[in-house]
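Only one protein chain is missing from this complex, and each of the others stays in its spot.
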Amino acid sequence: MTVNSTPKKSKELIRPMPANWWLQKRTYFLFMVRELTCVFVGGYAVFLLILVGRANDAQVFSGLLHSPLSIGLHLIALPMVVYHSITWFNLTPKVMVVWRGEERVSPLLIAGSNYVAWLMISFLVAWIAFKAE
Amino acid sequence: MPDETINLEVFRFRPDEEDEPRYQTYEVPFREDWVVLDALNYVKDQLDGTLSYRWSCRMGVCGSCGMMVNGEPKLTCAAFLRDYHPDPVRIEPLNYFPVIRDLVINMEDFLHKMGEVKAWLIPKEDKPLDEGEHLQTPAQLAHYKQFSMCINCMLCYAACPVYGLNPDFLGPAAIALGQRYNLDSRDGGADERTEVMFSDEGIWECTFVGDCSRVCPKNVDPAGAIQQAKVTHTLEWYQSVLSPWGNKK
Partner (left out) sequence: MAKSNEPGWWSLFSAGGVVAALFLPITMFLTGIAVPIGWLSAESLRGLVHHPLTRLYLLLLISLPLFHWAHRFRYAAVDLGFKGLGGLLPAVCYGGAILGTVMAVFLLVRL
């Protein structure tokens, strides 16, 4: 009868994560788009900073707002920032959980009230801006 | 073999025979009511007994049969062949885990993390048996019930790119289970868990991709659990930062 030797521990297979992992699945891609909207959010903050820096000179201020570069960048950034808003409001119910006894306040209600607030705030800001004319 | 068949493209890895993995195609009967697990069992019983994989209850409660089916983490007992037929079905081991053999992954990391997060009841008070049960209202139960539905199938880990990029990440199920006990009115162990949960490798590694909740077969919503934990930690953090001289729990 042969003596059994200790079985050799086999090598496990490690499957490395590809560098383009976020391009390989639709949900991963949409996630990365959502994350990269922050570049446009930050970018507009920088634009406002520049705008404020030019607000003591009427011509320079107006020139910046009417420049093709400003208009072009706005047209690219605006849909990205709107995508940020939509994804943000839709995720809010997962972060903000409100309990009423045994039931959770409907996630639809929480997200919906964000959209309502968005609408109301937008009207208010636009109204203030146009009223100053 | 009946008229209708379907092809399975199965990941094979046999470290005692080859260094590299490969795919092997099996033609199996197509039946309307068969799931992928039925097809794998047909392969094992009739075509190739060397194929290794885990399974048990075949009804979606044990969490053993998780695998990648056409690139998606699924319980193979819940993935119907009719949803793929006539196209072939590609079956691979769960993503982001080391592969021991064929479709069998090494789950030690997950088991270790459940221990780290102390995924068990740490009673608030030492209640002797003759004092009766811990009482809990339906409302108290509702607070953690969803997170208690976890069957430890690890599909969420296979869906989480953060875990894929960093295996030190505590991960969706472990955090959801930690939350399950933190939110349980009978439990008094939150302080013990938060060192691990509220760390950089815990909840703060998560970037809310949300795929974990999408693939969870039990609607546990681990992503939701993690975000709620972030809110809890943030409130605690502000409390400790703004009043360092008082209010120690």
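The letters A and B name the chains in turn, as written, and every chain counts its residues from 1.
Convention: contacts are C-beta pairs under 8 Å (C-beta built on N, C-alpha and C of every residue); 3 or more make two chains touch, one makes a residue touch a chain.
None of these values were measured; they are calculated from a predicted model.
S.K.: Using the whole complex, pick out the displayed chains that touch the missing one.
M.R.: A, B
S.K.: Which parts of chain B are in contact with the chain that was left out?
M.R.: 161-162, 165, 194-196, 198-202, 204, 207, 230, 233-234, 236-238, 241
S.K.: So that we can see where the missing chain sits, which residues of chain A does it touch?
M.R.: 19, 22, 32, 35-36, 38-39, 41-49, 51-53, 55-56, 58, 61-62, 65-66, 70-71, 73-75, 77-78, 81-82, 84-85, 88-89, 95, 114, 117-118, 121-122, 125-126, 128-130, 132-133
One rule holds in what follows: only the chains that are shown with their structure count from here on.
S.K.: Measuring centre to centre with CA averages, how many angstrom lie between chain A and chain B?
M.R.: 27
S.K.: Could you pull out which chain B residues touch chain A in their complex?
M.R.: 13, 15-16, 19, 21, 71, 95-96, 98-101, 106, 138-139, 142-143, 161, 164-165, 207-211, 214, 221, 223-224, 227-228, 230-231
S.K.: Can you tell me which positions in chain A touch chain B when the two form their complex?
M.R.: Listed in rising order, the residues are 10-15, 17, 21-22, 24-25, 27-28, 31, 35, 91, 94-97, 99, 101-104.
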